[in-house]
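Provided herewith is a single structure, encoded as structure tokens, for subsequent inquiry.
What you see is the complex with one protein chain gone and the rest in place.
Note that the chains are named A, B and C in the order they appear, and that numbering of residues resets to 1 at the start of each chain.
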Amino acid sequence: MKKSVKTTIKVRYQETDQMGVVYHANYLVWFEIGRTAFIEELGFKYHEMEQQGAVSPVVDANISFHHPIRYGEDAVVETWINTYDGLRVEYGYQIIDLNGEVAVSGNTKHVVVKKDNFRPVSIRRVFPEWHEAYLKAMGEK
Amino acid sequence: MKKSVKTTIKVRYQETDQMGVVYHANYLVWFEIGRTAFIEELGFKYHEMEQQGAVSPVVDANISFHHPIRYGEDAVVETWINTYDGLRVEYGYQIIDLNGEVAVSGNTKHVVVKKDNFRPVSIRRVFPEWHEAYLKAMGEK
Amino acid sequence: MKKSVKTTIKVRYQETDQMGVVYHANYLVWFEIGRTAFIEELGFKYHEMEQQGAVSPVVDANISFHHPIRYGEDAVVETWINTYDGLRVEYGYQIIDLNGEVAVSGNTKHVVVKKDNFRPVSIRRVFPEWHEAYLKAMGEK
Partner (left out) sequence: MKKSVKTTIKVRYQETDQMGVVYHANYLVWFEIGRTAFIEELGFKYHEMEQQGAVSPVVDANISFHHPIRYGEDAVVETWINTYDGLRVEYGYQIIDLNGEVAVSGNTKHVVVKKDNFRPVSIRRVFPEWHEAYLKAMGEK
């Protein structure tokens, strides 16, 4: 079965804009929070990857904004893996509001690159434990 | 002919992250800057729309990150209209780096809604001058 | 005795800059998080104040940055009231790192104003429950 991780997010005043709702770009930050929590559930941490000289930039992001979230309302970001091929991983997300409705959904695609030259590295080869954990999280192991 | 508007952006230190590049969510802010400049070229301003009780939230965003932009490098965001149907407008963007290469590309879809209840309004009917300007900017008038 | 409230903060990747540490302006956001938690401990919420047509802008802020906080390190923001006179409230903060050392300290002064014209209102007169709670939190009741 596919693993998914839920993380509660408390809206920061700073995240609102003058429409009176969360500014749309902040949902990408919330996706980052969800992704980090997901990774940590698998037993990993991004800063440990960085200590090995690698970073994991986003190469593609898609977001649908169904309805706004407001200050004073807690939200939940749910994160899972959509696809993974040893090189690229695509995370899926939905942000669920107070009433249990999906306010925002989306996905982000990531590679792993060397920090000093941004050349791609194979997750399967260079980070075999992440590779195994990804497969397991997708229910393929 | 399709109108497009180019705006120069100077990377803020605040926009970088510890990868040493611009944090990905900031490109959505740069798209906002490009869109605002485009709108102003058409002779409009978002805050004038807001004074009439309407706001224009993003309903969908897609971004492809081709290569990173770094602090100390100026960038240009180019903005145009992809599609418009009287109700929804989709802007297209590309962010061009120092070397003239496309670093980031994407699009955002917008509606116009009443500020107090987020109910959609027809751009064609309620903002006829924007409607005319959109058609003209797409080269359809 | 003076009340103080501690809130744990997990560094967001977005909050780092290319120095490899948390970008300094974000500590003002963390102060906001501490202040919100403090207020909620007193039984109040900012968005309830806003529903009554009032907001509480910062009029003065002072921050000392003793040493940086890094991604992957949790921090704690501790918040208390320094001074309060019925009209202005000054919060004090310290941000404590993994090793229990104060990384950042500071204070912010706030008034309450009407949302529509930014004219000051007396907290004592218009928000008497906040007034009482502030006095109690300072150990003066």
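Convention: contacts are C-beta pairs under 8 Å (C-beta built on N, C-alpha and C of every residue); 3 or more make two chains touch, one makes a residue touch a chain.
Treat the numbers as computed from the prediction; the structure is a model and nothing was measured.
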item: Partner chains on view for the chain not depicted; value: A, B, C
item: Touch criterion as defined above, residue of B:Val29, B:Leu42 or B:Val102 at the omitted chain; value: B:Val29
item: Interface residues of chain A (partner: the chain not displayed); value: 13-14, 16-21, 23, 25, 71
item: Residue numbers in chain B that touch the chain omitted from display; value: 12-14, 29, 32-33, 36, 45-48, 70-72
item: Chain not shown, touching residues in chain C; value: 18-21, 24-26, 28-29, 32, 50, 55, 57-65, 67-68, 115, 118
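To be clear about the criterion, only the chains that are shown with their structure count from here on.
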item: Approximate Å spacing (C-alpha centroids) for the pair chain B, chain C; value: 34
item: Interchain centroid distance [CA atoms averaged], chain A/chain C, Å; value: 29
item: Touching two or more other chains - residues of chain B; value: 18-21, 25
